[in-house]
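Only one protein chain is missing from this complex, and each of the others stays in its spot.
First chain written, first letter: the chains are A, B and C, and each begins at residue 1.
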Amino acid sequence: MDIAWSADEIAFRDEVRAFLANELTDELRASGAHMTSVYADPRHARAWQAILHEKGWVAPSWPVEHGGTGWSLAQRYIWQRERIAAGAPPVSPMGVQMCGPAIIGHGSAEQKAFFLPRMLSGEHFWCQGYSETGSGSDLASLQCRAEEDGDDLVVTGQKLWSTHAHAANWGFFLVRTATLDRPQKGITFLLIDMTSPGVTVVPTVSPAGENIQNEIFLDAVRVPKANVVGAIGDGWTVAKYLLDFERGGAAYAPGLQIDLDEIEQFASEVRGDDGGRLIDDAAFADAIAQARIDVMALEIFEFRAMSDAGAGRYPAAIPSLMKIRGTELQQRITELRLLAAGRYGLAYQPQAGVSAGPVHFPHGEGDFVGPREAAIAPMRYVSERAASIYAGTNEIQRNIIAKIMGL
Amino acid sequence: MDIAWSADEIAFRDEVRAFLANELTDELRASGAHMTSVYADPRHARAWQAILHEKGWVAPSWPVEHGGTGWSLAQRYIWQRERIAAGAPPVSPMGVQMCGPAIIGHGSAEQKAFFLPRMLSGEHFWCQGYSETGSGSDLASLQCRAEEDGDDLVVTGQKLWSTHAHAANWGFFLVRTATLDRPQKGITFLLIDMTSPGVTVVPTVSPAGENIQNEIFLDAVRVPKANVVGAIGDGWTVAKYLLDFERGGAAYAPGLQIDLDEIEQFASEVRGDDGGRLIDDAAFADAIAQARIDVMALEIFEFRAMSDAGAGRYPAAIPSLMKIRGTELQQRITELRLLAAGRYGLAYQPQAGVSAGPVHFPHGEGDFVGPREAAIAPMRYVSERAASIYAGTNEIQRNIIAKIMGL
Amino acid sequence: MDFTFTDDQRQLRDALRGYLQRNNGFSVRTANARSASGWSESLWRGLADDLGILGLLVPEAAGGVGGNATDMMVVMDELGANLLVEPYLETAVIGASAFGAGHETELAAIARGDLRLAFAWAEAETRFDTLPRDTIALRTTVGWRLDGRKIVATAAPMATHLLVTARIGEEPALFLVEAGAVGVSQQAYPTIDGRRAADVTLDAVALPDHARVARGAEAIERLCDIGAAMLGAEALGVMRVMLDDTIAFTKERRQFGQAIASFQVIQHRMVDMYMQLELATSAVYRAVLSLGASPAERARAVSAMKVTVASACRFIGQNAIQLHGGMGMTDEVAVTHYFRRATVIETEFGSADWHRRRFAALSRAA
Partner (left out) sequence: MDFTFTDDQRQLRDALRGYLQRNNGFSVRTANARSASGWSESLWRGLADDLGILGLLVPEAAGGVGGNATDMMVVMDELGANLLVEPYLETAVIGASAFGAGHETELAAIARGDLRLAFAWAEAETRFDTLPRDTIALRTTVGWRLDGRKIVATAAPMATHLLVTARIGEEPALFLVEAGAVGVSQQAYPTIDGRRAADVTLDAVALPDHARVARGAEAIERLCDIGAAMLGAEALGVMRVMLDDTIAFTKERRQFGQAIASFQVIQHRMVDMYMQLELATSAVYRAVLSLGASPAERARAVSAMKVTVASACRFIGQNAIQLHGGMGMTDEVAVTHYFRRATVIETEFGSADWHRRRFAALSRAA
C-alpha cells in the first residue's frame, strides 16, 4: 500500500495545472466559482469545452480511438481534482458522460462516426429523456411510447427533469416500444433531434427559481430507426451499460474540499456568534472540522475504489455507497455555507451568481447586498436538496446495497 | 392555557417534599442515587415500599378502593418528580404498575382480596413472564403451554428477560392454552407462585455483568385455575388493558433532568479537554445544553399528554411517541455521562454502585478508583442499551405509530 | 397547569382558517408574493376589518381586542399554515408589543390596519446578536438624530414605518421611523421564502422626541423573544402542512407497484417528522406561556424553543422535499414554498447555535 502519488502522476498533475492556468479566462473562472447549483450555465460550459476539445481532453474516460485521453484512473481523478480546484466550469455530463458511453458500447459504426465527434466538439449539446410523471425511481415503468412506422419510430409522450433541455439540440431517450411481461423489456434507447417537429420543451422552475430542468413533450415525433442505439426493445441493456461505464471514477471529494476551502475563507472574513471571526467560533469550527474529516474519509474511499478498479476488483455496492455518501456530504456542506452566510442567507439574489438557466422568481439585477458568498449560499442549499433524489433516491440506493449484501 | 402549577398542586408538592425529607434514610438515598441501571436493588426497593405502604402511597394510579391515593394526574406527576429528585429508589414496577392493574381490571373478587393488599405491602414481590426465545417483539407468537387438568393448569415452557425473577415470590405469566386461527387468541394470563415445584430461575448475565434479568423454566408446574386473571384464553385482553392503564402518566423528563444535574455537577468538578473545567468546555457545554433543551421539550410533551388525558383526549400514538423519545434521550444522556467520565469510564467497577442484582464478572470489592460518578457511567451506558429494545423495540413503536397515522 | 384551548380560541382558529382559504389560497398568495409590491392591500384590510386580528394584542382601550399570547399563538399557527407574506408578525406582534403608554395613536393605527411595520434590528457586524452596535442615536434640540445601517430588515419595503434599534451612548433603544423620512433609504430585494426585505441606510434621520418607543437592552430582548416565540407558533403551521402534504403525497404516489407510503423506511421517516412536530409544539407552548415570566425564564424558554423548532424545521422540511422526490424540486407544488419558509424561520431571530449558547449561559447563571 502506498498513499503517495507517483512521480509520473505528479508530473501529470503539474501539466494539468499549467494547462488550466494558461487556458482559463477570468470569465470562465467566475462561471465555475459562482455557480448557484452543481450545474454550470450552458454557454460557459460550451466555451470551456471548445478549449478542452482543442487540447483533446473533453472525454478522459472514453477509449482512445473515439477521442479519449488514455489516462489511468488516477490521472482521471487528478484531472477532476485540479479542474475543480482551478474553478473551471464542468463540461455538461449529458453528452460525454452519459450518452457517449451508450453509443460507444452499443451504437452502430455510423452512429459512432456521426455523433461522437460532434459530442466532443460541443456542436451537439445533449439532454436526457428518462424520467416521467409516474416513473421516477421506478424507471422501468415508463410509458412514453414509440410506434414503428416504416423506417421511423413515432414517439409520443412526456419526459420530466431534463437538465438543460432548453439549451440542447439532441436528446437521448428511453421509450417504450412494446409492453411485455417484465417492465424492463420492450424499452428502446433512442437519439432524438430536439429540433424535430413535435418536440416541445417547457421550463420547470426549481424551488430556487431557476430553470435548469425541463419537461419535454413529444407529440408524434418521427425519429429514424437509425437513431436507435442497440436493438429496438433492448434499451434497458444500453441504459445499464451506461451506468456501469464510469466505475471507479467517482470523485465527490475534490469538489467538496474546494467548497470547504471557500466556506473557511469566507468564515475568516465575517463575524461569528461570539464576537470574533466566525472561523474562530467553537461550534462553527467544530462543524467545519467534522465536515473536513468526513470528506477526507470519502476521499480515501474514492482512492480505494480507484485502486481496486485498477486491480480488476470493484464491489457492486460501491457506486451506490459513493452516491449516498457523496450527496449527503454535499448537502451537509450547503448547510454550513448557509449557516456561514448568517442573516444574508435569507436574501434571494440569484444575480450574484451564475445560474445554469433563466431565473423566474422576482429578483434584482446587477447589484446585490452583502457578500457574494452569502448570496449564493441559499441557492446552493435549496438546489442541492435534489442531490439525494436524482439518479435514484438515496433510499433506492440503500435498497440496492441491501440486495447486494444479500439481505 | 397555563403552564404554572396551581396553589393546590404546590401545596401538594411541599407535602411530598416534607414526607421524602423525613422518611428517606441515607442508605435508601444512596441506593437511589448510585443505581447502575434503571432498576433499584430489590432489597432497598422493598424497604422503601414498606415506608410508602405505611403512608398509603405505594400505588398512586390505583383506584382508591384498592389502596390508590386518589391523586390527579398532575399530583401523580409531581410525586414522581419529587421522588426522583430526592433520590428515592423506585418501587418495583412489576407488581404495582403491571400486575396490579391486570387484577384490578380483570381479576376476581377473591384475587383482588388476596393479591392486592400483599402487593401493596410488598409481601409479594412480583416478576413478569412474557417474552420467550422466539417471541420478543412478536409477543403473540408465544409457545409456553398450559394444559387443563381438573382444577389446575399445568404449565410447561420457558420465559426470558424476567426482571428480578431471582428475588420474586410471585409471577404473572402469559401462557398458551389453545392454538387458534389468530396468535393473539388462546393466550391466558396466569399468576404463578414462584416457589411452586417445577419453577427454576436461571440468571441472565447482562453485558454489564449484572444479573437483573432471568430465564424461567417451567416444568409441569401445577397452577390452580383460580389464578387465571380474566377468562382462560382471554389473556391478550388482560395484557392490553394493563398497557392502557397508565395513559397520561409517562414521566421520563423528571429523571432525565436529575441525570443532567448530576452530570453537570460532576463536570464542574473535573477537568475538560481544553484544560479548564469540563463544564466550561465548549463542545461539552453545547451537548449538555442540547440535552437539557430536548428534555424540556419532552417535559412539556408529558404535561400536554397529562392535560389532554385529564380532558378526556389521548391520541393513540402518544405512548409510543413517549417511549421512543424518552428512551432515546435516556440513552443519549448515558453517552454524556460516559463522556464526562473520561478515561475512568473504561474501568469496570460495579462495586461503586448499587446493582439491582448479583454481579457475575470479575471485579473488585469495596474500594474503587476515580470518582464514583465515573465508575457508574459505563454501567449505565451499557445497561441502557436495553431501553430501546424492551417493551416493544423502538422500531416496533414506529410501526405502531405509522399504523395510527394511517400509513 | 392546563394545555387546552378555549372555545373562543378554537372559534378564532376556524374563522381565520376559513377566511384565509377563501382569500389567500395558494395561487393567490403566490401571485401576491410575486407582484411588484409583494403583498396584498386587500388581504391586509381584511385582517383588520373582517377578522379584527391586527389589533389582537392591542388593548381594548386603544381599539384592539386585548387578546393574550395564547390567542396570538393560535393566529400565528394558522398564518404559518397559509404562508401569509404580509407583515403581520412585524406589525401586530412586535409593533403591538413595542408600544406602551403614550403611543395609543400608533396602537390604534395598528388595529385599524393603517400602520405596517418592519423591525430593523440586524446589522452587518452583529450577526445574530440582538442589540444594536453601529446604529447611533444622538440627542438633538428637538428630538433625535439617527445614523447607521440595518441589514435584511424583513418587510421593510412594504412598511409604512420602521422600528429601528439604535444605541444612545451605551444604552440600546428602539425608535419609530417613517419609512419615507428624509435620510432613510432602502435597497430592497426578495427573500428566499417569497417575502421582501431591505438593507436600510439611516443618514442623519431627524426624529421627534417621542419617536423613542422603548429603551434598555431588556426591552429589545423582550421584543425579540416575543417575535421568536410567535415565529415558532407560525413554524408549527408551516410544519403541519408539510407533514400533511407529505403523508398525502406518499399515499398517492406509486412506485414499483405500491404506494410509497407503504415502504417501512418511508413510514418511519414520517413518524419521526410527526415526533419532531410534537416536540416543537411542546417547546412553542412553553415559550409562549413564558412570555410574561421573568426575563431570564422567558429567554431560556424562548431559546430552548428556537433550537427545537430550528431542528424540526430542518428535519421536516428536508424530508418533506425528499419524500416528494422530483416533485419536491419544482416550484409548482406548495411544499417547496413551505420548505423555504421553514428554512428562513430556522435562523430568524438567531440560529440554533446562537440560541443554544444563550440557553447554556442562562442555565449557568440560574
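Keep in mind that, in the parts below, contacts are C-beta pairs under 8 Å (C-beta built on N, C-alpha and C of every residue); 3 or more make two chains touch, one makes a residue touch a chain.
On a predicted model such as this, the values are computed, not experimentally measured, just so you know.
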Q) Which residue among B:30, B:258 or B:389 touches the omitted chain? A) B:389
Q) Which residue, B:138, B:151 or B:219, contacts the hidden chain when the whole complex is considered? A) B:138
Q) For chain A, which residues touch the unseen chain? A) 1-6, 9, 74, 285-286, 288-290, 292-294, 296-301, 303-304, 306-308, 311, 317, 321, 324-325, 395, 398-399, 401-402, 405-407
(Q) For review purposes, identify every residue of chain C that touches the missing chain, sorted by number. (A) 263-265, 268
Q) Which chain B residues touch the hidden chain? A) 131, 134, 136-138, 141, 160-161, 204-209, 213, 270-274, 278, 281, 283-284, 338-339, 342-349, 360-364, 367-370, 378, 381-382, 385-386, 388-390, 393-395, 398
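Assume only the chains that are shown with their structure count from here on.
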**Q.** Farthest chain (mean CA position) relative to chain B
**A.** A
Q: Mind checking the centre-to-centre distance between chain A and chain B? Centres are C-alpha means, answer in whole Å.
A: 53
Q | Inter-chain centre distance, chain A versus chain C - centres from mean C-alpha coordinates, in Å | A | 38
**Q.** chain B and chain C, separation of their C-alpha mean positions in angstrom
**A.** 42
Q. Could you say which residues in chain A touch two or more other chains, in rising order?
A. 283
Q | Per-residue overlap in chain C, given as positions that touch at least 2 other chains | A | 266, 356-357
